[in-house]
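A single protein chain has been omitted; all remaining protein chains appear in their positions.
Letters are used for the chains, namely A, B and C, taken in the order the chains are written, and counting of residues starts over at 1 for each.
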């Protein structure tokens, strides 16, 4: 399963890139699974996404909750709470 | 007692003038007394001010109720409910 | 510049905002309300606004004072036109500036509600059938109760 991952604000800074394409194991079925998988890779993702209470997620450019499913070819974005306006 | 009377909108049209100075008897103590006195003068004032529920009053350019006192040299204005904005 | 203006002339919203802002950078929110002559049926030729010179300015000043007492505004401006206006013409402009957006929104809303039921203006609508004074709306005096 290949996914497009996108990062913004201080999450982008901590991950060290604004986007990447990643091959994922088949047992990553939800946003929550995806964050757990990324955090298990190394400390960089752990520092960026480990505190789920301050991480917001969009799948295919729509806000979703942690239990939202992720599937092949989705664009998944991680960012802190928004501060526009 | 001399008072300056001012009229607006359809009350002005019915009275037939926009302002006048008037000598008033001493027993005119409130706005209510003043309207009663004017209505007793003739049918012109009666037609303009007789229906007190649609008459609004300002004394010295401040909105007041019917029981507000009127005194010598006051400027008393009569008009329908306002419709600006 | 005066905070309250009662005038025949039109106003330019951008100029009024710029004058009120000056070079301040301590506000984050600017709300404007513009009221225009509305013609729903297509029959309105003109709208003539009569007012009570002197009292109009005093009443608008009292309403603006009250808004500044209730909300932390850094700027407040009211312009109301009188005389003969045509459909689409501007009638009234209210501008409120504050550090906080809800204060700016509420103060502008409050100013319009109080202006509508306190400022001594009367509208006469002119159509092919002649002129007719506009009746006050019950809803305008009801709107005041929101601010008790």
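Odds and ends about this structure:
Note that in this section contacts are C-beta pairs under 8 Å (C-beta built on N, C-alpha and C of every residue); 3 or more make two chains touch, one makes a residue touch a chain.
Keep in mind that this is a model prediction, so the values were computed, not measured.
All shown chains touched by the missing chain in the whole complex, by label: A, C. Only one residue in the set C:6, C:27, C:60 or C:73 touches the chain that does not appear here, and it is C:27. By the touch criterion stated above, the residues of subunit A touching the omitted chain are 6, 8-10, 58, 61-63, 77, 79-85. Residues touching the missing chain, restricted to subunit C, are 12-14, 17, 21, 23-40, 87-88, 99, 101-102, 104-105, 108-109, 112, 143 (touch as defined at the top).
Quick note on the criterion: only the chains that are shown with their structure count from here on.
Among the remaining chains, A is positioned farthest from subunit C, on the basis of C-alpha centroids. Measuring from the averaged C-alpha position of subunit A to that of subunit B gives a distance of 73 Å. Inter-chain centre distance (subunit B to subunit C, centres taken as mean C-alpha positions): 27 Å.
In subunit B, no position touches at least two other chains.
Shown for subunit C are the residues in touch with two or more other chains, of which there are none.
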